[in-house]
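Got a structure for you, written out below as structure tokens; questions coming shortly.
For this depiction, one protein chain was excluded, whereas all remaining protein chains were kept in their positions.
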Amino acid sequence: MASTPIDLDTLNEMLHDCPFHQVLGLNIESTDDATDTLVMRLHFDERISRAEGTGQHHGGVIASLIDIAGDFALIWQLGHGVPTINFRTDYLRPGINTDLIAHARVRKIGRTVSVCDIDVYSEEGKLLAIGRGTYATAAG
Amino acid sequence: MASTPIDLDTLNEMLHDCPFHQVLGLNIESTDDATDTLVMRLHFDERISRAEGTGQHHGGVIASLIDIAGDFALIWQLGHGVPTINFRTDYLRPGINTDLIAHARVRKIGRTVSVCDIDVYSEEGKLLAIGRGTYATAAG
Amino acid sequence: MASTPIDLDTLNEMLHDCPFHQVLGLNIESTDDATDTLVMRLHFDERISRAEGTGQHHGGVIASLIDIAGDFALIWQLGHGVPTINFRTDYLRPGINTDLIAHARVRKIGRTVSVCDIDVYSEEGKLLAIGRGTYATAAG
Partner (left out) sequence: MASTPIDLDTLNEMLHDCPFHQVLGLNIESTDDATDTLVMRLHFDERISRAEGTGQHHGGVIASLIDIAGDFALIWQLGHGVPTINFRTDYLRPGINTDLIAHARVRKIGRTVSVCDIDVYSEEGKLLAIGRGTYATAAG
């Protein structure tokens, strides 16, 4: 959609330049122009789990991944940061001892607001959670 | 609403028995039967900030606080854990160099689902973010 | 919040100048500066019910009331129309053979987006549904 999308290395530099993103262990794996989709991975770590020994990510970690993946799908397309206005998180199924793979798809690029859908999968491709976020494009 | 609500010390023990809650630095400060409201504080820490030197909490941290505060308002009233079904986070204003104070109010206790509203304030009482969550009461 | 809020008669003229609002049977009853709240009533009518003989409003009618009440709370304060960006509707309890009374409270007036909370009550004051909407202030 944008004329000069940002390349993957630059996106990951921007992603990692944030203390909380390092706590979460995030990495952008790919971007796909054909589907306006960015893929972000979150590594499982006991430190950010729901409870010790469960192998389950904390819900707040999943919600954070949703917010951040949608945000970076727009950074990728627009070339600048966009504050989140609001977002919804739906937890569908638990994932155990697995990285989380978020597919963030741009649904609308607008002058003042943009919208992304974010599907979160386990490594085996099970749909664990879904998110939908609105971002302030005008503020960028 | 419940016959045997859990006391504050027990609630904080349950809260702290989770690795991610320790990363966030959470504490339950009070519960109020008259308004069905629980107050939870999140201490500011550079490690979970939006970007170094900004003094601002990361949005994912605020969303996590919203989810957890609503969850514990229900744990307080029901006496057992309740999985989140979905929740919405709205960011209203930035807060700088401040703890976050979440007021989680129970709006409905149902047999299968319950609903909470969560308002997040700065230490000076500025409204920074609002959340609304639905929780699976039946699963408890 | 605004310097020149619109008076009740003018608001109701604007409200009634819409075919769908006449189908719904809407009326603004009051506005309160102290709480930034506007009260809108929707009359029960069999034509817009969930099913004949139930005495229950259709869910889409309740969602419409939520969207419109939030919209008019902002029209009241800003003096011009504001398109809805998105909104959430939560159904809490059924209401039978009752008008619906929506209390729309402004939570944020922003340059680009504004946010309202809408609580929907029965005539006896039972909380039936709650809504939260984001509106495009910049577009006005």
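Chains here go by letter, A, B and C, matching the order in which they are written, and residues are numbered from 1 within each.
What we mean here is this: a contact is a pair of C-beta atoms (placed from the backbone, for glycine too) under 8 Å apart; a residue touches a chain by one contact, two chains touch by 3 or more.
Computed from a predicted model, the values in this text were never measured in an experiment.
On the side of chain B, the interface with the absent chain consists of residues 85-86, 88, 112-113, 134, 136, 138-139, using the contact rule stated above. Taking the complete complex into account, residues 17-21, 23-24, 46-52, 58-61, 63-65, 67-68, 83-91 of chain C touch the chain not shown.
By the touch criterion stated above, the residues of chain A touching the omitted chain are 88, 90, 92-93, 107-108, 110, 115, 117, 127, 130, 132, 134.
Everything that follows uses one rule, which is that only the chains that are shown with their structure count from here on.
Because chain B and chain C carry the same sequence, their contact can be compared by residue number, and over half of the numbers here are used by both.
Relative orientation of chain A and chain C, expressed as the C-alpha superposition rotation angle, is 180° to the nearest 5. Inter-chain spacing, taken between the CA centroids of chain A and chain B, is 22 Å. Rounded to whole angstrom units, the spacing between the C-alpha centres of chain A and chain C is 33.
Averaged C-alpha coordinates put the centre of chain B at 28 Å from the centre of chain C. Across the assembly, chain C contributes 88, 134 as residues in contact with two or more other chains.
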